[in-house]
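The block that comes next holds chain A.
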Amino acid sequence: MFSELFLPVLMVIFMLVVGGYAVAVLDRLVASALGTPQAGGIWLAPMARGAWLLTQHANATEAPDWRAWRLAPALYLALAASGLAVVPWSASLVATDLITSVVLWGSVEALATVVIFLHGWSANSLLALIGGYRYVALGLSYILISMFVLIGVALPAESLQFTQVVASQEGLWNVIRQPLGLPLFLIVGLGMTFWGPLNLADSTDLAGGTASEISGPPRLVWDMARAAMLVAFSGVAATAFLGGWLGPWLPGPLWMSLKMLAVLSVLLLLGRLLPRLAPERCVTLMWVVLLPLSFIDLVWAGAVALWE
Partner candidate 1 sequence: MTLTTLLLLAAALIGIGIYGALSQQSFVMLMMGLELILNGVMLAAVAFWAFSGAGAPEGQLLTIIVMAVMAIEMAMGFALVVAVFRGKQADMTESLTGLKH
Partner candidate 2 sequence: MESMNHGLGVDIAFLLLAALAVVTGWRVFRTDSMVRASFFLLVSFIAVGVIMILLAAEYLGVAMFFMMAVEMTVMALFMVMFMMNPAGLNPMNMVHQERIAIGAGVAGFLVLGAMALLAAFPDQPVPAGLEPVRSLGNEMLGDSMLIFESAGLVLLTTMIGVVVLSSHRGRYGAAAEGSMPPGLEPGSDPAGKPEEDEEGEHHHHHHHH
């Protein structure tokens, strides 16, 4: 009973906490590397920020949808947790090994759009509402690209299970076998965690967008959920494209965390280097440029899977 139930829960909670902290520290490292000096110790700053948010009072708007407003950050955190639960750390060490874990990750992405819109809507304030609605345009567009790319990954594995997907990359990692896959999937990752160029939900021109009316503990949970979703996404990207736990010499989980850190730093770097896209151009880009590219990636993956 223990290993069946409590081990997965402990694993996911451990990944959430350590992953969230790693994202905060890595973000500050990338910022100071790119020239924004960071005050105080980079390792201590996330703790100090969390403590400050816990002591700050939570804000309220005039007539919010209270339950949905408090539920949305927690739901986003729960989605990140279910994403992390599906990531395999080694052939046997995986929190929940569903037969259709690839489809479950697709539904986590779709439900993330629902939760972010709910967070923007339930504050009943203008800037949050615009942020929520703008994000849904992006949120509904990146789902298709993500699914084409993930189906391309599932082709050689002949199954929708992440452990099988990793097993199918025994000979060659998908990042080399399907070259278009990882770049497209990184764009989906930026969209899903509204980070950097695709940050239409909590952008600076909306004074914080969906999060412009929250402060104190709700904002702490929202930031932690965003960091956790970044970790979950980098886990899935490492599993689908970088061969998960496969790798010479080092043990499986160590390889997995190295690959996740690599994907995380690429995402954080992209987030700092690229300006925010205009929403209209973003939707057109997704549908007219990236979708055909994911078609090509799928056909490429099919051809390679057939001739192997």
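Selection rule: all candidates are chains of the complex that A comes from, given by their letters.
Just so we're on the same page, a residue touches a chain if its C-beta (ideal position, glycine included) is under 8 Å from a C-beta of that chain, and two chains touch if they have at least 3 such contacts; residues count from 1.
Not measured: the values here are computed from a predicted model.
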In-complex contact partner of chain A, selected from candidates 1 or 2: 2
In the complex, chain A residues that touch candidate 2: 63, 65, 68, 98-100, 103-104, 106-107, 109-111, 113-114, 117-118, 121-122, 124, 133, 136, 139-140, 143, 159-160
